[in-house]
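The structure under discussion is supplied below as structure tokens; questions concerning it will follow.
With one protein chain removed, the remaining protein chains of the complex are shown where they sit.
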Amino acid sequence: MLSKNPKDSFVIMNEIVLPNDTNTFGNLMGGRLMYWMDIAASMVATEHSNLPCMTASVDNISFKTPVKLGNIVHIEARMTRAFNTSMEIRIQVWGQDNLEQYKYESNGAYFTFVALDQNNRPCKVPQLIPESEEEKADYVAALRRRQLRLILAGKMLPQDADELKALFLPLKEI
Amino acid sequence: MLSKNPKDSFVIMNEIVLPNDTNTFGNLMGGRLMYWMDIAASMVATEHSNLPCMTASVDNISFKTPVKLGNIVHIEARMTRAFNTSMEIRIQVWGQDNLEQYKYESNGAYFTFVALDQNNRPCKVPQLIPESEEEKADYVAALRRRQLRLILAGKMLPQDADELKALFLPLKEI
Amino acid sequence: MLSKNPKDSFVIMNEIVLPNDTNTFGNLMGGRLMYWMDIAASMVATEHSNLPCMTASVDNISFKTPVKLGNIVHIEARMTRAFNTSMEIRIQVWGQDNLEQYKYESNGAYFTFVALDQNNRPCKVPQLIPESEEEKADYVAALRRRQLRLILAGKMLPQDADELKALFLPLKEI
Amino acid sequence: MLSKNPKDSFVIMNEIVLPNDTNTFGNLMGGRLMYWMDIAASMVATEHSNLPCMTASVDNISFKTPVKLGNIVHIEARMTRAFNTSMEIRIQVWGQDNLEQYKYESNGAYFTFVALDQNNRPCKVPQLIPESEEEKADYVAALRRRQLRLILAGKMLPQDADELKALFLPLKEI
Amino acid sequence: MLSKNPKDSFVIMNEIVLPNDTNTFGNLMGGRLMYWMDIAASMVATEHSNLPCMTASVDNISFKTPVKLGNIVHIEARMTRAFNTSMEIRIQVWGQDNLEQYKYESNGAYFTFVALDQNNRPCKVPQLIPESEEEKADYVAALRRRQLRLILAGKMLPQDADELKALFLPLKEI
Partner (left out) sequence: MLSKNPKDSFVIMNEIVLPNDTNTFGNLMGGRLMYWMDIAASMVATEHSNLPCMTASVDNISFKTPVKLGNIVHIEARMTRAFNTSMEIRIQVWGQDNLEQYKYESNGAYFTFVALDQNNRPCKVPQLIPESEEEKADYVAALRRRQLRLILAGKMLPQDADELKALFLPLKEI
């Protein structure tokens, strides 16, 4: 099984915010954005694994600047690390106002997908080889995020989370 | 400003999983489910605050049993704690197969909404008074979840997170 | 085959009225509401019968207060009587304005669903045992509504509709 | 104010049944069909009155042959009578299977719409002059249907429903 | 195989322009209109051929008057010529403002569909016999449009396009 690079499965998505996507403020609803983020992440997961994949978990999402009606939602999805049968994908979202000519960070999150075989059982996926400095940092930090996920899901005891201790160091690089 | 109880804004939602909601396995897509969870949470937030509200953050979501095409998605949304201008809402999701006659836990998450005034600035909301034992436990644990959120969003240093230290005690009650 | 109670299949649905659901007044379109009512009724029918079901008829619907854009549509669906292979379900709809803090009756209707077996033929369903006074009244009046339905569908002669004669008595309890 | 003929506002609608419109049998859901019927009726109402209109009531609908996935839904909507501020519209629905080459009656109903002025108050509409024999019969029977609607809505006492007594004569022409 | 007339497969479609169908001007988006035009054309193609059909090409579309939010889109689709396995269908679109009481030409186009057999191979379709003068003119001009299509798709050399030379004569009748 060949290993792959993050750019092999990198996905860009652009959507226009239409009336039905907005709340009473005329801003994109959080749920609608999460729907698009999940679609983008699932494209990355199937492109890396060449297998059908399903969402396993989504990390904490913090919504910063809301995206306005008529603006463009620009989503970039890039795989950060492949584990045995699961894959972590980083999603970054920008809003883009073409009339006022500015682009603004909206939010971001890490999605985890698991690949499945024909019997719907988890299936081994190719390894990911990070290339750029940013990709390498994301690759290393993925272990810590994974331990936090396992603890939050009740599948790991905090005292066993060696990597997670780094969480209590300054967090800028996350 | 009156305080309110969790049951004052408790919301139940039921949806049928239609073909367009499913991935290639015939299971509900994670993104579609998050869309519904956000809608349910936003109903709770506006019902508690009587103000327009927007999604501020979503905690880690772990997807357990997938919901099948044609099954019912049953969502319960209940406020767990009101802070100054933000509100934490707990979402629980079950799948329900009426033909095979079983109901199964699908996933759950904590959403945070912020209430806004007419100038779109954060606005004070009524306090929440928990009543049942479960509500009280959720209310207390909300502080810890909030600290984790602030750390993950880079707004708090881990060493200042007094409540979060409890995270490193056994976590069953979260 | 076990009999069941109305509360065994009682369904609550909550939806937010989005822009595409509204007419030029910014009010929920009648057709969109009927779509949701039908979904709610079909959940009740499959939950009671544990069989696939399809809409057989809908009784006269009178639209009272329109539901506004951004308001919540609150639907309650409860089975009123099971016949041999068909089931009558009562739908009640309220609008809810969380900002102005009032709730208003929107409309209501009786839907009839028929359960089908694997060959798509009508299939026997469990009996329904009403419990509360309201449920019992609904159960009794179901016979009259059924006769009116059969007459309107041209399947019964009016002179044979013994129960329907009660229709010409004061009708408040319907 | 000019009077108009039924053909002045006659509307034809054709839709293809897509996967999301179907229930677990692969048949068009009743609620989806009612949505389309309401859209068709609203076009007739605005075309006759040249005013914004909203659904006031829908008469008993009996679903006959279900329409299959991929089939065409053919809807015809024709005004049957204009009252002071309300209009009765007859909807007829056929399914059409182009591959198997047959067309089948699906269902039908009478919708009532009310026209509104700029202050959202009921507003006088032009009279309708029926032309063909079928239109004239529909025009006459509209009075009876209206009395039944008023009784079912609790707005008329059955003993005052002179026209409705015809309901207890043979009903073929309805 | 029987031949058919244009009126045997003539299709009328009416849609209301809802908020999600519009751009930032409150006008129907071009892409949404093309979606409806394609649906209308596909109904004509399957009705003429009694076979499953797929879009093969769409001729140049020029958008004239935009259709406004809340207006009706009125589409007429009529077959103009059947070739061996493909069919040309003419789509004409009008906007209709029922409140302001005017109807305006929106745009038009020629769609080409191909019929397929059970193995998804192109399949012979019945001939089309035009009847009215307009249908006959459309039938004759179809050859020229076909040559232009073939040239634009790179499947025919311009110098072989005998019929297309007529394109350089005055074009009013196209």
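When the chains are written out, they are named A, B, C, D and E in that same order, and each has its own residue count from 1.
Here is the rule we use: a residue touches a chain if its C-beta (ideal position, glycine included) is under 8 Å from a C-beta of that chain, and two chains touch if they have at least 3 such contacts.
What you are looking at is a predicted structure, and each value in this text was computed from that prediction instead of being measured.
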item	value
Touching partners, among the displayed chains, of the absent chain	A, B, D, E
Residue of E:I12, E:I61, E:C123 or E:V140 touching the missing chain in the full complex	E:I61
On subunit A, residues whose C-beta touches the chain left out of the figure	11-16, 39-40, 42-43, 46-47, 50-52, 72, 96, 98-99, 101
Footprint left on subunit D by the chain that the document does not show	18-20, 70
In subunit E, positions touching the absent partner	23-25, 27, 29-32, 34-39, 42, 52, 54-63, 66, 116, 120, 148-149, 151-154, 157-159, 167-172, 174
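Just so it is clear, only the chains that are shown with their structure count from here on.
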item	value
Residue-number overlap at the subunit B/subunit C interface, same or different (half cut)	same
Separation of subunit D from subunit E, taking each centre as the mean of its C-alpha atoms, in whole Å	31
Separation of mean Cα positions, subunit C and subunit A [Å, integer]	43
For subunit B, residues that touch 2 or more chains besides their own	39, 42, 52
